[in-house]
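The structure follows.
A protein chain is absent from this complex, but the other protein chains hold their places.
Let's turn to chain A:
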Amino acid sequence: MSEVLVVVEATKEFGVKKVTLEMLTLARELGTPSAVVLGGAGAAEALSGKLGEYGAEKIYAAEGDEIDGYLVAPKATVLAELVRRVQPAAVLLASAQEGKEIAARLAVKLDNGILTDVVGLAADGTATQIAFAGSTIVKSKVTKGLPLVTVRPNSVTPAPAAATPAIEQLSVSVTDTDKLAKVVERVAEQKGSRPELTEAGVVVSGGRGVGNADNFKLVEELADLLGGAVGASRAAVDSGFYPHQFQVGQTGKTVSPQLYVALGISGAIQHRAGMQTSKTIVAVNKDGEAPIFELADFGVVGDLFKVVPQAAEEIRKRK
């Protein structure tokens, strides 16, 4: 079977991201998965255990400041060389900012089609995408070149399949043009041990109804009790209640967790765009006519400052 390249998404804080395990699982349906690690020195060695657990038969690595010290251009150059050499059956990347950007450059370099926000991929290369704020299901295909797809997190259930991958270091031959956008500083802000928003199985979000930044503690508390991530509506972010990187919706993140809890969120189309493919939706809002209740599998019309603390207490009791 031919190789399927999976470009690894990982963070210093969390290691291999779940979407990478999803891509390895998907890749096994299409061929033999090889992981591609493009990052800082020593990244492949550190990640190899986890990548092997999910079926990576091989790991290609390009590491160091030449790769990691710039925005995506060097990564795309290395990946393009690898694709030309091994002629994979498909290339999978994460449908997040960096994955999409590497894929964008790869598509131009190889004059190859690209499909983003893919939630399923058949053996014949037909991809399933969700479009227009979750309202439309699209089946599409790359018609020129190999299937180059970015996979949306929480699309596939990761399944382990043990393998013991060998690491092949790729020679790095990036050009001066690849080094035009230089990263001069990286500042870590993420606090605590909450899962990453787009990958979390549970997301608890707060909206305008939360009232102020301090009250978001209530949202965080419920998220922590459910082992989830915290999100916020655009209204809450625009009002300064919570940082922008946690915004769920049209101009923020798209999430698709098992459980989405909407607190004090009316459910404007802008917000629904980012969460309506969630499996189960629960809402608390004092306005019984709020459109969020049209989506909610369970809704409580009431004051979230009464309902949420009581729910938190009840969860603690049951634990």
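Note that in this section contacts are C-beta pairs under 8 Å (C-beta built on N, C-alpha and C of every residue); 3 or more make two chains touch, one makes a residue touch a chain; residues count from 1.
We adopt the following convention: contacts and distances are computed from a predicted model.
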Name of the absent chain as recorded in UniProt (options "Multidrug ABC transporter ATP-binding protein", "Electron transfer flavoprotein subunit beta", "Deoxyribose-phosphate aldolase" or "Cytochrome b"): "Electron transfer flavoprotein subunit beta"
Touching residue (missing chain; options A:A61, A:V78 or A:A107): A:A107
Interface with the undisplayed chain - residues on chain A: 11-13, 71-73, 76, 96-97, 100-101, 103-105, 107-109, 111-117, 126, 130-145, 177, 180-190, 196-197, 202, 226, 244-245, 250-251, 254, 258-259, 269-270, 273, 276, 280-282, 284, 288, 293-303, 306-315, 318
